[in-house]
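Moving on, here comes subunit A:
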Amino acid sequence: MLSVEGLSKSFPGVRALHDVHVEARAGEIQALMGENGAGKSTLIKLLTGVYPPDAGTLRLGGAVIRPTSPRHAESLGISAVHQEISLIPHLSIADNIMLGRQPRRFGLIDRRAVRAKARQALARLSLDLDVSRSVAALPTALQQMVAIARALAVDARILILDEPTSSLDEAETLRLFDVMQRLKAQGLAILFVTHFLDQVYAVSDTITVLRNGCLVGQYASSALPRLELVQAMLGVEPGAKGSAAPGGAAGPGGAASAAEPALAARGLERTGVIGPIELALRPGEVVGLAGLLGSGRSETARMLFGIEPADRGELAVNGRATEIKTPRHAIRAGLAYCPEDRKVDGIIPNLSVRENLVLALQASRGALRVLPRHERDRLVQHYIKALSIKTPSPETPVKLLSGGNQQKVLLARWMAMQPRIMLLDEPTRGVDIGAKLEIEALVRSLSEKGVATVLISSELEEIARNCSRVVVLRDRKQQGELAGESVTPASIIQSIAHQKEAPPDA
Partner candidate 1 sequence: MLRWDRRDLPLVVTAVLLIALYSGVLVCYDTARSLRFLVDLIKGNAAMGLCAVGMTFVILSGGIDLSVGSVVALTTVLVGTLVAGGCHPLLAFCIGLAVSVAFGAMTGHLIHRFSLPPFLVTLAGMFFARGAAFLVSMQPIGIDHPVLDWIVDELGFALTIPGLDRTWVPATALLFLVVLVLGVILGRSTSFGRNVLAIGGDRQAALLMGVPLGATTVGLYALCGLCAGLGGVTTALIDSAGKPNIGAGMELEAIASVVIGGTLLTGGAGSVVGTVMGVMITGIVRAVINLDGRLPSPWHHISIGLLLLVFIVMQQVLIRSAPAARGVEYGRHS
Partner candidate 2 sequence: SREESEAARDAQKPASSAEAAGRKPKALTEIVVGFSQTGAESSWRIAHSKSIQAEAEKRHVQLLFADGQNVHNNQVNAVNGFITKGVDVIVIAPQESVGWKPTLKEAKRAGIPVVLTSRGVDAEEDLYETVMVADFVWEGRRAGEWLAKQTNGKARIIELVGTPAADVAVMRKTGFAEAIAKHPDMKIIASQSGDFTRTKGKTVMETLLSAHKGEINAVYAHNDDMALGAIQAIQAAGLKPGQDILVISIDAVKPAFEAMMEGKLNATVECNPMHGPLLFDTIDKIVRGEKVPKRTIVPGQIFEREQAAAAIGSRPY
């Protein structure tokens, strides 16, 4: 239905796409794969008219199209969910879903109908939210769902989803796949980007692989074994990079046990928001926080880091009672926090990669003790290499990097601090498989050096792989704890589900 021929796009200093051919057929789900910075999002932005292409033609049902703006693309029947959640924070959920296509009565917006339609759109994803709330107050995952609901609410012929599942947990992901299958049956062409191989094989019919802006190939999913897919994406023998492949993880955290807790929370609580939390984190230990969407994992991390400080309970760092009322207190105590929403809480978009990377370190040194130039360069070089951050130069504004690479810059910012305690909220969100393994390896090597880590992830595999202990949250309260051998995805799910009297919105 949609065919892309010879598409190219360059940005100053980067060739983002070069002579790419893609074919999307009606009634088919196509996965778009590639490393961070391979050009997936750029391809999507060309399809939706955000950027004009340098060369190439787009055909929709045989006719040549030249989308000039997202609005135009939408009128052509191309609907998209972009990688960075694009919603208007102060507007209500209903307004966000229906923006630009509000039902009217007597020429004016019929607000009742807007709400009803928005509710319908959410219902397709089995969500029941108060649609008059503003989206800014929603957790990231729900924002993502709202963005998806918005894309589904139009009569599109082509649906494009750029990493829709990066902040969703399993249940939400399954619901999304359900809807995708239904739409596919209705004859839509669906283009889908993800870094999760399981998901690719779960839903997609064909797989298109991009590498460094060039097309590697378009394959039928059934005909492409995993190993070959990874090989196509990375361009190397998978063995070289993927040595620490899933499953082969050495049980981490074994070394640390008897030492004094690096962080101990006793009855820590923010009234009406989260808690009470009991947590003891020993040096070198990686503790996972698990729970459903909105269970309060992020809130726990934010409370520990003093963003929304606790108003009750005690906190001790390295055995000393410590009060953390602001992020600065937390940093001084040796904590680091990699936030979940990188666009809002993480990157400083117009500053360079270098500046973003050294910001926290410099802030902890104060304004006067400037990090020497060579030291800065060394750090930046080191982390660009260690995390394989793909950037034209350290001076590039970070907003021009691909989503995954932005995430790596943020991680590097905090690793450069050499913290004693790390709070990582979805650190691998939007990061490609190769880099994900590298990040996990980094976390492990830090933990070997005695850094204690709290890891929040919607991917239970990831938690199971890395954590020696898992704290389970539900309804913004601590529910239980798993340790040692019992840390497996299945047991975590069971622990979350077990204490559930009734499913929330059935």
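In this text, contacts are C-beta pairs under 8 Å (C-beta built on N, C-alpha and C of every residue); 3 or more make two chains touch, one makes a residue touch a chain; residues count from 1.
Candidates were picked such that all candidates are chains of the complex that A comes from, given by their letters.
Everything numeric in this text was worked out from a predicted model, so none of it was measured.
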Interface partner of subunit A in the complex, by touch - 1 or 2: 1
Candidate 1-facing residues of subunit A, complex: 48, 50, 69-71, 74, 80, 82, 86-92, 95-96, 99-100, 102, 107-109, 111, 132-138, 150, 272-273, 299, 308, 344
